[in-house]
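A single protein chain has been omitted from the complex, and every remaining protein chain is retained in its original position.
Our next item is subunit A:
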């Protein structure tokens, strides 16, 4: 069962007759279960991002549908649970790149120090992805804006882990000699010193 189905399900009362038939056949408990599942499923998946994504609309629609659910369960408890869940999910998202560090490290180690057409794309993606992720931090965590106490920490953790990922890549770059960090990389800018005096000689 996907989110889309659930969404359709919520709005089916208005637009779809087919789904109406389905509701009529389900029991309350079933509905309740369905809602619980739906709420769980409504939580944004870590892989998705962007405020215009269908997930964020579904989350807003789910919040609009909460009064319907609340009519059957104690409202405060559900909200707290939801917050907990959200925080939990937020932290999951924040920490999710951590497991990539070792994978990326291993992968970079495996490709060797040679600079060629096969290693370059890997290195380029390994550099671009963390940078891109850092820039998209805000939009990724926009769903958790209501977890006010933890959102900063979540973001920071996410950025730090991404930076760690980047540093692994940069270390690789430096060991490949791609980073101009040694004096030898700046040799072309060093001046050839001009002599102040000139000398020449002859044999008698």
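Please note the rule applied: contacts are C-beta pairs under 8 Å (C-beta built on N, C-alpha and C of every residue); 3 or more make two chains touch, one makes a residue touch a chain; residues count from 1.
Definition applied: contacts and distances are computed from a predicted model.
*Asks:* As a check of understanding, state which of "Proteasome subunit beta", "ER membrane protein complex subunit 1", "DNA-directed RNA polymerases I and III subunit RPAC1" or "GPI transamidase component GPI16" is the UniProt name of the chain not shown.
*Replies:* The missing chain's protein name, per its UniProt entry, is "ER membrane protein complex subunit 1".
*Asks:* Going by the contact rule already stated, which one of A:81, A:153 or A:182 would touch the omitted chain in the full complex?
*Replies:* A:182
*Asks:* In the complete complex, which positions of subunit A touch the hidden chain?
*Replies:* Touch set of subunit A with respect to the missing chain: 177, 182-185, 187-188, 190-204.
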